[in-house]
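Here the complex is missing one protein chain, while the rest keep their positions.
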């Protein structure tokens, strides 16, 4: 029963995408591990790792789209939540190194040893437990988003002002994490991870498993976001985006709704960051760079904001392009990237997916009108 | 060139009263040619010998050695003072300064010098010029001797003091005499107490350093107490001045922020375009300065001091033209969609950066400071550096001019009309697209002019713009979008706040705290410092 | 229908990347591939682009000489865009897809840390050409830049001996290299009897541009009557405004000399050096070194770049040494097989540009001379001091308590990068 009502709420499109993601999660590792390298369908480990990374980016873009596309909050600081989730996971992975660090210190990570730290700072306690780290992966970004959003939305900071202070937030965090005194490894960040949950991070099997985990997590996030945006809550988010004061005068506590969406989004971003770190093997303050957060905005815009598939598609497309261009035309890829953003904003304001669905609804409308002309029925509204 | 003329003047002056001492000259020549061989470690002894044997004739040689323009010819190890000129290296005889022809760099080898030698040379030059007829030479010699701790100079200084008629030189000599007295402990107690008084009157960092050194080694309790109390009073004075110094640092940082942000206050503040390529407009301005200086260096070296004056209008035009093209090509399609201008301009910013990297290469470019932009002067116990003063003044002028343009000119009126009510303005016959493009070009052009100023204190590289873009946005938002005075006050407030935090929190933490402060401030005043009020704002 | 198109377009983009990646893998065979992993865009492009060019030049020259093992070398250039995780991705691409025999690359420590696990996992070779903080020795990495004992300590020694410095300002950008270097110097200076109050340590953020306060502080600190010097580990971009401020506030090299470890010819080319004359830098190579090898190198470089004013610098020499070592080791091993080359490269010795020979040590660092130079008005350095012999790079500093216990030796039977001489065990592998 529940699944049936889920199905009707989500619509077939979302179900297809989720199913596809789950399918990828199951099949890609098989193609990678089970088939010999010579087999034409074999997926090389390199691509598994690469696409695992893209899927993390896709999740981050999805998270951003929930607040930007649906609620009109253009966050230029979503990279911060991603990075915080990453740091939480990184701290767990650091603690897992144990005595295998270069100085063989039982508790202190290497960077603390050679900077003469005496003992583990209090905020590193507990990160030797996976469950605790996993909790922090959502709790820390969630908490930051809650505190930040609580103040910002209550004070009705909107539009450009909000965007700029989210940028200030991630910039401040960037500077803070650069400080070696903070105890997060400074500029070098956390690195040299050995294993996770007892299995080596360097084996193909682990990489495939992480890929699957990421695909599943993306699928679940997609499901969660679909449920949210298709509920009355989701309609309200759009309502707030389009006419905030109307919603307020209807009696909705706009700041609470924004806050809820913002926190959920930050948590998804945190999970994406946590999955990203073991796959790339490093987390450092560079992830907080304002430019990174702007890039996320751009993936979302290219793919199409206000659709859930758009940001995923945009993240895959832009990052795929980046991987290709940085190898094939290293000197010119910034021209390509920059040009893409200009062209998309000018000619595809709704993004690629947005344009596709616009074409589709236009086609449907024509079909519908023809049908209604024939049957005399009322035209159906566009989705 | 100036230095050269000074040398010649000096030489003539001495030639008049010179005793024909061929023997002494011969010895000198011999000592000079000894400079051409041997190691750096043997140099101090050779220079002492030269100093003893020589008189002020040797000064040009010392100065050349110190400046690294003393060479010897590889072929015959003859030593020359050199001057590079258009057709190669001009050689000059080290004592007579007569030109000895032109040669190539390859045939010469430089006589090496290091800091220790340079210090020795400076003192030597000071000793040799302390009795010079030229007042300015005597003054610099007297000042230089302040650092000396060679007791042998004391009698010379006494003699000089005896003869000195110029008040300022006399004072400098007295101060140096006092410093040397305390350092060498070679005088009577009364002398030393007098010296402490003299230094008290100086009351600056230099005096403090002499006194601290003295206290550490003083044997008489009376003297030590006197010195200690003077140290305390100087410290108190310096502490008071340091507040003023911090305000100055803050204002000068504020003026840099203002310069960086002021163009953005127009493109973003007035027009509502989230111009992420703003930093690149600044960069274009800085590169224009570089190109202007290149041309001047290669073709009109005499004009170097005016290079910034040429660069300013050109930078305004260059950045303004790029801004104009951007507005016509991209931004005009995006009015009413401010957040999307962010995306497009970010793309433009990436392309401009890469374009500059392709054309000029990724490394820093050298932009020189004209003479009037270098150096510093003292105001009480404060040091005001020339470049900061000029930049502060420049920022204020740009701000004032912009204010006048927007408030008092027809163009300004039309700009304000268009930004307030585009349709109404259009129906009154204002060519709104034209005004849009010009306004954007104006904002960009001003950013370009800021680039000229910033090239004087910062790197000129493709990354230049990225350094300033975030700070610029913070300033404009903090001050209140759409309000030029807000940008002005915002920049100055942030500058001063930052500089007062820095001594306590360190540079990194100060910056973080400033950002947190901005975030909290926006909560309190969601529309910045100088917000527009009323019901028209957000419905 | 629509769902299909979407899926199809995604599949197409996946396919596009996959095929381009795969086709480039197939071509191999006749050439030996050499990876170049330097940022060509982003903040580090300013330093790294030059190194890419130098590698291309070295490879071209080697090919003119007939290549290696009778095969031509083929450079594979990628752009990690100053983005640290992208470094790891590109390293993986070089090793897994392009199957390069060796990689020359990286500048920042964090980028090296980022690619380390990749080289370990895929068993590649990385030649790292930049001075760094030490505290690392990895089987797959060859450190051709200076370790702290090949740069910082000789520089401090020079200042103590020649300038009689008694008071020290350690100023650095807040990241691992300055932090570690300053920790080492602090311990070293203390061992030389310098008191705590005679040391001032200061950290600033990356790209710090407003130096007014700090330079004023240095000035105050330096006016205590004792000779003071600044040891600068300030990173690239922040240097120009730092030196400009020093000059403007009237601090000359004769009053308070600054010795820098990250300022070389390239950095000086970007500023007017006249106010800096006399400030110092410690490197293992200066363009002004007067040897025949260096003259040839400079000539070749200026011809390659078509620019008579292009300067050379220390990391370029490091690549020169590293590349020649690799060539020699490959020829010695008779194969480009990574394990064989790693074994054969230890002990290989090639001429450096300052007139001597540099050898690869068992700890994968190399021997180098240490030169102290004074900045000249033309942006070049006058060499004012030089260590008597070569200094061997020390992976583990003797001045950090935990690190002093460790040694590295990659030869059999030890084959360990962090052997603890107290517990007689290799790193984390506890032997009890």
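By letter and in written order, the chains are A, B and C; residue numbering begins at 1 in each of them.
In the analysis below, a contact is a pair of C-beta atoms (placed from the backbone, for glycine too) under 8 Å apart; a residue touches a chain by one contact, two chains touch by 3 or more.
One rule holds in what follows: contacts and distances are computed from a predicted model.
Its UniProt record calls the unshown chain "Lipopolysaccharide export system ATP-binding protein LptB", which is the correct pick from "Cytochrome c oxidase subunit 2", "Lipopolysaccharide export system ATP-binding protein LptB", "Heme exporter protein D" or "NADH-quinone oxidoreductase subunit J".
The omitted chain makes contact with just one of the residues A:22, A:117, A:132 or A:233: A:233. Residue in contact with the omitted chain (choice from A:130, A:151 or A:260): A:260. Summary of contacts with the chain left out: across A:26, A:147 or A:243, the touching residue is A:243.
In the full complex, chain A touches the omitted chain through residues 228, 231-233, 235-236, 238-239, 242-243, 245-254, 256-257, 260, 378, 380-382.
Methods note: only the chains that are shown with their structure count from here on.
Compared on C-beta pairs in contact, A-B and A-C come out with A-C as the pair having more.
Relative to chain A, the chain whose mean Cα position lies farthest away is B.
Note on chain placement: the centre of chain B and the centre of chain C lie 31 Å apart, centres being C-alpha means.
Chain A and chain B have centres, each the mean of its CA atoms, that are 46 Å apart. Taking each chain's centre as the average of its CA atoms, chain A and chain C sit 35 Å apart. Residue positions 353-354, 466, 508, 511 of chain B are each in touch with at least two other chains. Shared interface positions of chain A, i.e. residues touching 2 or more other chains, are given as 175, 178-179, 331, 334. Residues 40-41, 43, 45-47, 49-50, 162-163, 174, 202-205, 207-210, 212-214, 216-217, 219-220, 223-226, 237, 240-241, 244-245, 247-250, 253-254, 257, 266-267, 269-272, 275, 277-278, 280, 374, 376-377, 382, 384 of chain C are the ones touching chain B in the complex. Across the complex, chain C is touched by residues 12-13, 16, 20, 44-47, 49-51, 53, 97-105, 110-111, 113-116, 175, 178-180, 185-189, 191-193, 201-202, 276, 280-282, 284, 286-287, 309, 313, 316-317, 320, 323-324, 326-328, 330-331, 333-334, 353, 356-357, 360 of chain A. By the touch criterion stated above, chain B contacts chain A in their complex at residues 272, 274, 276, 330, 333-334, 337-344, 346-351, 353-355, 358, 466, 470, 473-474, 477, 481, 508-509, 511-512, 515-516, 518-520, 522-524, 526-528, 538-539.
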